[in-house]
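Encoded as structure tokens, the structure appears first; notes follow it.
One chain of protein is taken out of this complex; the other chains stay put.
Showing chain A:
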Amino acid sequence: MTAFVLKRIGFAVITLFAVLTLVFFIVRVLPGDPASVVLGDQASAATIEALRHKLGLDQPLIVQYLDFLGGVVRGDWGVSMATGRPVVQEVLNVLPYTIELTLAALVLGLAFGVPLGIWAAVNRNRIPDYLTRIVSLLGLSAPAFVSAVILLLLFAIQLRWFPVISSGQDTSLAGKLRDLTLPAVNLGLIMAAYITRVTRSAMLEVMSQDYVRTARAKGVPRNVVIWRHAFRNSLIPVVTVVGLYLGILIGNSVLTEIVFNRPGLGKLIVGALGQRDYTMLQGMMVIYTFIVVVINLLTDLVYGLVDPRVQYR
């Protein structure tokens, strides 16, 4: 078991290194000099050169690369060009909001997606199946900003259940919950749509297995077969996919945070885009890389825990 965990962690570190290298090259090698991008078309050659020097862009590529990696390891991701504060600090300030939102959406997605998927699978090719298929397809077709705008129109403007623009000042539990509800529902709908589909196909796959037929043939009640034999085995692909789709969730949290005016990584990255905050953008990519790699690692480990057939080697 320890060896398995260590091996997975080692693999994650290698992936992290590879993605960071990719990030570095995307940022540096793409056409368009960051310094002139930051300063705009009107800047003189001298100011561009000065900024290039300040950012270390006049160094040889290999020196820049090592500096970048060293900085990432030391937790020195540079200073935001817009606010003058360290990028790490800016990121850590808003990270809890995004994590809170993502986790809430994940819980909602599982709470609705798993039962719906099972319901669809056990009623295959009957009305519940068609119904869940349409609804889940709708859920995964809607870009997060589309569903967010529709939720906002419906629940905040038409029904007035929630404030259109939250002040974010109410720090009581009720106030926090009210601020969290619509964004979490928005993201949760997308997650639920994916989880429903995966649960359905996993259940169908398991229920066509010989051991399920055997259990039914020897007279085990249908409900017991569904829950004890089929459901537990269908969890394995669901876990993998949840990990895979957490990435999609993180992408969609950007749009959700914009529409509901919620602090978080999404608002930070869009703000950095607007202000051409180059160091911040680079830092954002590093943090997203970390998140993606950590999620993949956790998925691998959970996969090992859920499926006893996975070899701990």
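Note that a contact is a pair of C-beta atoms (placed from the backbone, for glycine too) under 8 Å apart; a residue touches a chain by one contact, two chains touch by 3 or more; residues count from 1.
The rule we apply is simple: contacts and distances are computed from a predicted model.
Selecting from "Fe-S cluster assembly protein SufD", "FAD-binding protein", "ATP synthase subunit b" or "Diguanylate cyclase", the unshown chain of this assembly corresponds to "Diguanylate cyclase" (UniProt protein name). Within the set A:Leu103, A:Ile150 or A:Leu177, the residue that contacts the chain not displayed is A:Ile150. Shown as candidates are A:Met81, A:Ala215 or A:Met285; the residue that touches the absent chain is A:Met285. Touch with the hidden chain on the side of chain A covers residues 15, 18-19, 22, 26-27, 30-32, 37, 137-138, 140-146, 149-150, 152-153, 157, 164, 247-248, 250-252, 254-255, 258-259, 269-270, 273-274, 281, 285, 288-289, 292-293, 296.
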